[in-house]
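Following: one structure in structure tokens, then a few remarks.
With one protein chain withheld, the remaining protein chains of the complex are depicted in position.
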Amino acid sequence: MFALALTNGLVIGIVYALTALGVSLVVGIMNVINFAHGEFYILAGYFSYLFAHTLGMDPLAAMLIAVAGVFVLGLVVEYTLIRPTYGDDMYSLILTFILSIVLQSIYLLVFGPYPNKPPGWVKGATDIFGLFFYGNQRLAALGAGVAVIALFFAMLKLTWFGRMIRAASQDREMAELNGIDTTRLNMFGFGLGCALAAAAGVILAPVFPVTPTAGTPIALTAFVCVVLGGMGSMSGCVLGGLVLGVVENLGAAYVSTGYKHLFMFLILILVLLIRPAGLFGRREA
Amino acid sequence: MKAIAKRWWLGAAVAAFAALPWTLGVYHQHILIVSLFYVMMAASWNLLAGYTGQVSFGHAAFAGIGAYASGILAVKAGVNPWIGVAAGTLLAAVFGFLLGILCLKLGGIYLSLTTLGFSEILHIVINNEYEITRGTMGLQVPGLIAEYSKLAYFYIFLAAALVTLAVVHRLIHANIGLNFRAVQNDERAAAALGVDVVRVRVLAFTVSSALAGMAGALYGHYLLLITPQIPSLDQQFLVLSMTVIGGLGSFAGPIIGAFGLEILSEYIRAYGEYHVLAFGLVALIVARFAPRGVVGIWNGWRARRDLARAAGAAP
Partner (left out) sequence: MALLEGHGVSRAFGGVRALDGVDFAVEAGTIVGLIGPNGAGKTTLFNIVAGALAPSQGTVRFDGRQISGLPAYRICRRGIARTFQVTRPFGEMTCLENVAVGIINRHPALGQSEWQDRAAGFLAEVGLEAQARTAAKHLNVIQKKRLEIARALATEPRLLMLDEVLGGLNTQEIQEAVGFIRELRDRRGLTVFWIEHVMGAIMQAAEKVLVLDQGTLLMEGPPAAVVSDPRVVHAYLGD
């Protein structure tokens, strides 16, 4: 039971980490928390369901188009809603919260309250070291999650865009002084953040189907990962995601399934009480 | 002279409003009562968001704390509902105070995150503790008065709304209100002038949460059935939209927003779930293009008119 819960925790944890990376990226470069982050995750799930199931596209192509679609939507949202609020953090909170409710009610009208599930990529199950059989789809999700995270960090380390992101998250003013066009950086950063949520959505939707309101707990988990890892620390939030995934699943296995998400809140309270800068955050902002 | 005249007008308006339900049927009386509940919710949320710049996503959750605390006390321990309302208010204040101390020294974003988390957790607890809360079925609770009468409830809610508005008015016009606004405008400058920023925020959050707790507790004893709808994010969204559309940071804004949206939502109820979407889109547009809401638009229009008059009067 322990090994199974641990594996479940790792699979979920990787997807949490992926979602949280998007939040962390946006907080890092523009100091904005996107309360509609979970709704972008859900949207990607719906898109991939729509493209693959209804239009009969190849699952992989459907996923890629879904992520690209959410990326573009992210650009539009940044341009129309977020950009005018720079310097007023309160308004970006309010706007993205309203946006999340608007998106939820659109999903409800278009897709109904029922869970929707895009087709799986693989079938069957694998024997894990003779301990238990584990669904291949979940293993594939784990692999895909790790791959996307690796790709993201490679982009951050190796490309020109990644260097700009790192510069801006360390010191915005310095980045501006050094000639970085932060307006464009914000726009693409926000889009990329949404695309990361979308990637998590398309990866996990075949395992956990999407519903109109399922985005809230997902976004909340991502926020807790970010606080746990330290606001603005990318590697911190990946670790935060893994920790949360494992704790949640061990808690569900040994304590109570119904209170699975309560452990997350307890972790948040503990972090705020004991180490507000997060596990890997800088001590001072 | 002008202030006295204003006071008379205000008194007359309240008296006229107090007489209004006598001319209305039961259904419209119900709408007025629900509107008054939202006036309390929006005005107390505005105290926090509009005057200190802190966004709580747990305001509906605090109403839920008040409602469930009072309801459970009445059902399980036979406590008098009025004492229950006081207990619910107090419990909401205690939760607000503790969460405030926990997050507010870290900055506004943490309050928003933690209150959203708190609201989710409250839902999980309500659904899991089915034995006590009756989950989504709802908890049947006794009323505030022995004989159910919409008219009596109207006056109870009117009194409670006036108390809420008086508390808010008093706070923003007392010396502490200057500190609220200073913190909202520039917290570093405020601190340099001797304002204890964390204390000011915790105070505003505690009072705001307590007022939500009171509103929620009264509402539960009016509906006679407490469901997770009271502390839901939809409810939170409605309160937020009312305040934003009416006018964030103005005294009249939440009152206008609460009545406007509640009455409107009764009329478009026929269109089912579209009304959440419609309110959302309106709120989005208002927040984006007229961040001070209807009151802000009105003030802007008056300022321009006065300016035009002054220009016209000049030779």
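Letters A and B mark the chains as written, and numbering starts fresh at 1 in each.
Here, a contact is a pair of C-beta atoms (placed from the backbone, for glycine too) under 8 Å apart; a residue touches a chain by one contact, two chains touch by 3 or more.
Keep in mind that this is a model prediction, so the values were computed, not measured.
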{"item": "Among the chains presented, those that the missing one touches", "value": "B"}
{"item": "Contact with the hidden chain (one of B:N127, B:Q140, B:N185 or B:N299)", "value": "B:N185"}
{"item": "Touch with the omitted chain, as defined above, among B:A67, B:I109, B:I126 or B:V195", "value": "B:V195"}
{"item": "Residue ranges of subunit B at the interface with the undisplayed chain", "value": "173, 175, 178-179, 181-182, 184-186, 188-197"}
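As a working rule, only the chains that are shown with their structure count from here on.
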{"item": "Whole-Å gap separating subunit A and subunit B, where each centre is the average of the chain's CA atoms", "value": "32"}
{"item": "Interface residues, subunit B side, partner subunit A - complex", "value": "49, 53-55, 57, 102-103, 106, 108-110, 112-114, 116-118, 120-121, 124-125, 127-128, 233-234, 237, 240-241, 244, 273-274, 276-277, 280-281, 283-284, 287-288, 291"}
{"item": "Subunit B-facing residues of subunit A, complex", "value": "33, 35, 80-81, 84, 89-91, 93-95, 97-99, 101-102, 105-106, 108-109, 216-217, 220, 223-224, 227, 256, 258-259, 261-262, 264-265, 268-269, 272-273, 276"}
